[in-house]
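In this view, the complex is presented without one of its protein chains, the others remaining in place.
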Amino acid sequence: MKIKVAADPKSVLEGSLEIANYFGYLSGVHHVQVDVERDANLGSCVGGILVDVGGEKYRVKDKKEAARLFVQGVILRKKVEDLVVKKVLPPEEARITQEVPIVKRNFGKYRDIDGYISLGGYEALKKALKMKPEKVVEEVKNSGLRGRGGAGFPTGLKWESALKEKSSEKFVVCNADEGEPGTFKDRVIIEEDPHALIEGMIISAYAVGASKGYIYIRGEYSDVAENLKKAISEAYDKGFLGEDILGSGFDFELVLRFGGGSYIAGEETALLESIEGRAARSRFKPPYPTQKGLFGKPTVVNNVETLVKVPWIILNGAEQYKKYGTESSPGTKLFSICGKANKRVVVELPLGVTLREIVYAYGEGVYGEGELAMVQTGGKAGTFVSKEKIDVKLDFDAVKEGVSLGSGAIVLIDDKSTFLDIALNVIEFFEHESCGKCTPCREGMFLMKKIVSKMVEEGKIDYDALQEIERIVLIMKDSSLCGLGQSVHNPMISLIRMLERGEVA
Amino acid sequence: MVEEKVRSALEKAREKVLEEKDYVMEVVRYLHEEFDGYAPPEALELAAHLLEVPPSRLYEIATFYSLYTLKKEAKHVISVCASLPCHVAGGREIIETLRKELGIDFGQVTPDGMFKLEEVGCLGRCDTSPNMMIDGTLYRNLTPEKVVAILEAYRKGVIE
Partner (left out) sequence: MTINGREYEFDKPMTVLDTARKVGIYIPTLCYHPRITQNGSCRMCLVEIEGQRLLQTACTTYIRDGMKLWTHSERVKAAVRHNLELLRMIHPDDCQTCEVNGRCELQDLLQRFGVERTIDYYGNAVDILDESSPAIRRDLEKCVKCFRCVKACEEIQDLSVYAMIKRGHYEYPATAFDAPVYNTVCVGCGQCSFVCPVGAITEKPDWRKVLELLEDGDKVVIVQTAPATRVAIAEEFGAEPGTISTGKMVAALRRLGFDYVFDTNFGADLTIVEEGNEFVERVNKGGPFPMFTSCCPAWVNYAEKVFPWVTKHLSSARSPHMMLGAIAKTYFADKIGKKPEDIVVVSIMPCTAKKDEILRDQLIIDGWQPVDYVLTTRELGKLIRLKGIPFMSLPEEDYDHPLGVSTGAAAIFGVTGGVMEAALRTAYEVITGETLPKVEFDEVRGLDGVRDATIKIGDKEVKIAVVHGLKNTEMLLKKMERGEVFYHFVEVMACPGGCIGGGGQPKSLDPDVIRKRAEAIYEIDEMMELRKSHENPAIKQLYKEFLKKPLGELSEKLLHTHYRDRSKEYLNLWKYYEKERVS
């Protein structure tokens, strides 16, 4: 039997692909062989998704209706009178932002350094080495590239301040300690295009005057790191790393270092502590790493995604990069779609894309019985966004509307999750990952875990206690030493607001 | 025996060094490799002396980072992802299954010393959640049935 589901852009943005996936799910549950087709020309309808079952056109509003249609229409082969659509409209256009492969430019296209070179790899390095370091920094500055690790600091400015520092030795460090739950884009980059990362690092080192570089990769990625190790040794063999790179007189040594399982090691100063052979506990800032970083020397720390964009920008120019994205947030961003999503993938989209597009066009809605309840954006320290806010544009300004862009994590959560379930999950994570250096985070996390655990044990929500939690996280934000304590209010308060609005039980 | 392994770990960690003490973390990592999943205190102390860092420093590292441990408590360590992307995508049920099957909670060891159950923050494989890791081997796209089968394979020694 064949089911056709409307797949015109408008229907897609309203969740038709979620319904199509759901039919697939139902066929598995009921052990019924069906052929689900996504049909962009099927047409559309008002107030639901247009579905064709055996030539009969139906409108389904939600999964409950879809399930009924499946049982009655597909399994029992009856006409489901009340779901029959009254008026079929033509397919409707709507804007769905298309992927722009800047980071993903080489994904799946090469296996070794020769393959990379044949795709134009290391051309950007050659070009950069002919430029003055100041020029390279200027190009990156002009591109408006902002850090892709979560904080969004302008990369060019960071490089510029490191370039200005007078020091016999400087470092560049790649932050590949991708520990933000729901984020796996950097892992995919390292799997798919390790040489672009290495090339980006060499260029950044040349730009700021660093002769040594570290890639700090989380210990959980040790299998993935093999690919990177191989790429580094290839780059050494070809003379892209080491002494007098491509006859330019520029030397650069690059080495890989592993994390030991610590979320906070992804914070740049904690990461430096870890490379120095200590517990990953954040340092106070200022001084910033660009002034006094690794082993006390000026250091630039950049995220994997940020660095991979650099060769593209050098080759294609800042202006070309700025064509994508918004004014405040130029370029593309990798989003890791996961959680209850039907499609859990990394997509590269220009900033300014709406959450709706990501959730319904790329993530294809939530899997299984549940309905989408909320999305956590930006990582564990990011915000919970309710379904009502799904049309928000994702860029670095979205935070003003209470939506974090962060690391680009997009975690779909269905209505099977309760407030207490999510709250406990969030706070247990942070209680476990607080490094313990500063008082408000160290003891505040512990206290919140106690408070939430008590509610979970008693099985009921204590609204006075929630007020206490708000107070704790707001003071934690105001008085913590690093970004961890300063951002836990994002998930906690956005979740509490959803509870108050009845958007989560 | 211990000394041999410590020296071997040190040698591996020193493979490429850019700054005098930039490989301390690597030493602890390789100790876990040498000793099959943990860094015994004796090895850490010896490594500290050879590295010329205070032994307290290696104790700090070995107790701070969650991938490191000073004890071999069970034959196999199961690290199950408890983070939200896994949690909402069936991770809840995976954890329930593990608890029930093993009869233990997080941080505990089965009476036969076969398994230790640990929760971890995020394994970075959210595209295939729920995930768990046993002794460094990843198991992805888990279902309760798969978990039962995997445990059985370990119990029977099909997987070492």
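Per-chain residue numbering starts at 1, and chain names A and B are given in the order in which the chains are listed.
Methods note: a contact is a pair of C-beta atoms (placed from the backbone, for glycine too) under 8 Å apart; a residue touches a chain by one contact, two chains touch by 3 or more.
What you see is a predicted model, and the numbers here were worked out from it, not measured in a lab.
Checked against the full complex, the one of B:Leu70, B:Met114 or B:Val148 touching the unshown chain is B:Leu70. The chain not shown here touches chain A at positions 262, 279, 281, 283-284, 286, 431-440, 442-447, 450, 471-472, 475, 477-481, 486. On the side of chain B, the interface with the absent chain consists of residues 40-42, 44-45, 48-49, 54-60, 63-64, 70-71, using the contact rule stated above.
Following the convention adopted for this analysis, only the chains that are shown with their structure count from here on.
Spacing of chain A relative to chain B, judged by their CA centroids, is 26 angstrom. Against chain A, the residues of chain B that register as touching in their complex are 16-19, 21-26, 28-29, 53, 57, 60-61, 64-68, 82-85, 87-89, 92, 120-129, 133, 136, 138. Across the interface of their complex, chain B is touched by residues 178-184, 187, 212, 214, 218-223, 253, 255, 257-263, 274-280, 294-295, 336, 338-340, 344-346, 367, 376, 380, 409, 411-414, 416-417, 421-422, 425-426, 428-429, 432-433, 435 of chain A.
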